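Input: a single structure, listed below in structure tokens.
Left out: one protein chain. Kept in place: all the others.
Just so it is clear, A and B label the chains in written order, and each chain counts residues from 1 on its own.
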Amino acid sequence: MAGGRLTRADAAYVARLARIDLTDEELDTYAQQLAVVLEHAAQVAALDTRGVEPTAHPLPLRNVLRADEPGPSLDRAEVLAQAPAVEDNRFRVPPILGEAP
Amino acid sequence: MSAPGAWESVIGLEVHCELKTRTKLFCGCRNAFGEEPNTNVCPVCLGLPGSLPVLNAGAVELAMRIGTALHCEIRPSLFHRKNYFYPDMPKDFQITQYDAPINVDGFLDLPDGTRVGIVRAHMEEDTGKTTHVGGGGRIHDAEHALVDYNRAGVPLVEIVSAPDLRSSTQARLYVSELRGILVAADASDGRMEEGSLRVDANVSVRRAGTAELGTRCEIKNLNSLRSLGRAVDYEIDRQVALLEDGGAVVQQTRHWDEDHGETVALRSKEEAFDYRYFPEPDLVPVVPDPAWQRDVSASLGPMPAERRAKVSALLGPADGPARVEQVSTVVELGLDALVVAAVNAGADPVLALTRAANEAAAEAERARALDAASFASLVRMEHDGELSATQAKAVLADMLELGGDPAEIAQRRGFEALGAGSLAAVVDEVLAANPAEWERYRAGEDKLAGFFTGKVMQATSGRADGKAVAAELRRRRG
Partner (left out) sequence: MTDPSTSGRAAPALGIAAGVRRGDPSAAAVVQRHLEAIDEHDGVLHAFLTVLHDSALAEAAEIDRRVAAGEAAGALAGVPVAVKDNLCTRGVPTTCSSRILEGWRPPYDATVVEKLRAAGAVVVGKTNLDEFAMGSSTENSAFGPTRNPHDPERVPGGSSGGSAAAVAAGLVPMALGSDTGGSIRQPAALCGVVGMKPTYGTVSRYGLVAFASSLDQVGPITRSVLDAAALFDVIAGDDPRDSTCLERPSPRCAERCDQGVDGLRVGVLAELLDGVDPAVGARVRQAAEVLAAAGAHVEERSVPELRLGLPAYYLVAPAEASSNLARYDGVRYGLRVEADTAEAMNSATRAAGFGPEVKRRIMLGTYALSAGYYDAYYGQAQKVRTLIIDALAAAYQHADVLLGATTPTTAFALGAKVDDPWAMYLSDVCTVPSNLAGHPAISVPFGTDDGLLPVGVQVLAPALGEAVLFRAAAALEDAAPALSAPRVLAR
């Protein structure tokens, strides 16, 4: 995947990672649109940032902690009421093909 | 130790342990096992839109205790997101630690003296539990799956060893010792069967004497020490056979099939996971100050190795594999304090150890609450011959169940040991009643000693001391 030029296969790989079904037409459109943005992003990629620390947070906060004390949990009925599918008080999903990593 | 022939096996273990905090890692839901599904959940651990994580100070404390107990360096650390989709992951990313973990560069010494490096021990959140329904419970034939999020967000520490283990025996020793340390540090219950301790094994082989590592496979689904041992041995054999056949080991994740006794490659339809780690923007760095680290260090009690050494020191030169086993047992069950205190109160060390390891161990929780002076008293009574072994065990059983003073219990039960004269009289009767067996014993059938001992015990309602009977029989035989 060279910067700026995205193939349909590149877009398809990204779509699989992101778990979104896209048609071939959509893949081509997104590949092209992403390429435009990445072209502008190239100036960021090309910067000499040696010695520059990344900013993960704009705040100088450290050690934000809470005491190991129980708090309220949700009412199960309220939680399950909006679930698409429920069985045995659990969330029901179709069979899972892959293994958890 | 090494694989048969010229092969050496190289094993590293990844152990996930659930921390025994009251609440989850990032929310106030209770950290509890075995509750009704989806009753310990809230917006945060369900990953509802708009929810945010807040770090549990107790979990950090326990993570630091583990790091200290494993001789790690405690460092400022960050949380990262590990992004992947799975129904048991409410956010479809896991908050974990990636390249800035809290504990690094430690070690654990096995009882056999091997030092195993600890690469890292980091914090992360647990997932929910998935149950596959239909198809005999096997993942691949399931009709659908059900998810319970009670466990989602429970705090875990993942402990990664260096590939310093060389056999399944060492692997089992490592897990056993690590579990002891986690329990001694009061950080985890360490129960493999309950899932609060989970082990994955990385196994590879190489020609003995080479430095390069072979291709490794990761083995999952190890639910007990026995499974761990069997799976590691199987995998070593599999890889060696493959390589000797001219093949190559494929790096993959394999599942231990307990029923068939084999590791099986998982059918994965995805490419290698690209987790797209990046620092968790909803959390800030954790920088435990030196004062906190000192407090943790100071509050940590002695680790199993130290405790074993202390008990062993009491025994003097009376050593041997059985003794080592007994010492391990009492430390593992938390009965070493009892033994040490009893010895300090005058009890014979070997006998105190034996009674603790063999009998008290059966009721370990009650035994831990035993009054040391009473236990010492019981041991002395047996050691001095006031009670036979059988009687002493009975008194101990009563003490474990109801507490109380051993002398009172012995009196209540009508115990007194059989004097030497009375014993001789009973032996006379038993031998007279069983002349044929006596002849055979005199002729050399040593195992008939057990027959006679049983008869004497019967006749004396257990008051005879087994060793004294054996000695008497031998004396009469000449």
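Just so we're on the same page, contacts are C-beta pairs under 8 Å (C-beta built on N, C-alpha and C of every residue); 3 or more make two chains touch, one makes a residue touch a chain.
Every value quoted in this text rests on a predicted model; they were computed, and no experiment measured them.
For the chain left out of this panel, the touching residue among B:T68, B:N83, B:N103 or B:S377 is B:N83. Although one chain is not displayed, subunit B still touches it through residues 43, 46-55, 81, 83, 85, 87, 90-93, 145, 147, 274, 276-278, 281-284.
The omitted chain makes contact with subunit A at the following residues, 1, 3, 10-11, 14-15, 17-22, 26, 30, 33-34, 36-38, 40-41, 43-45, 47, 49, 52-59, 61, 64, 66, 74-75, 78-79, 82-85, 91, 93-98.
Quick note on the criterion: only the chains that are shown with their structure count from here on.
Taking each chain's centre as the average of its CA atoms, subunit A and subunit B sit 39 Å apart. Contact residues of subunit B toward subunit A in the complex are 21-23, 27-30, 36-43, 46, 54-60, 78, 84-88, 127, 130-133, 139, 142-149, 253, 255, 266, 268-271, 273-274, 276, 279, 281, 283-288.
Remark: subunit A residues 13, 16-17, 19, 56-57, 59, 61-74, 76, 79-80, 87-101 touch subunit B in the complex.
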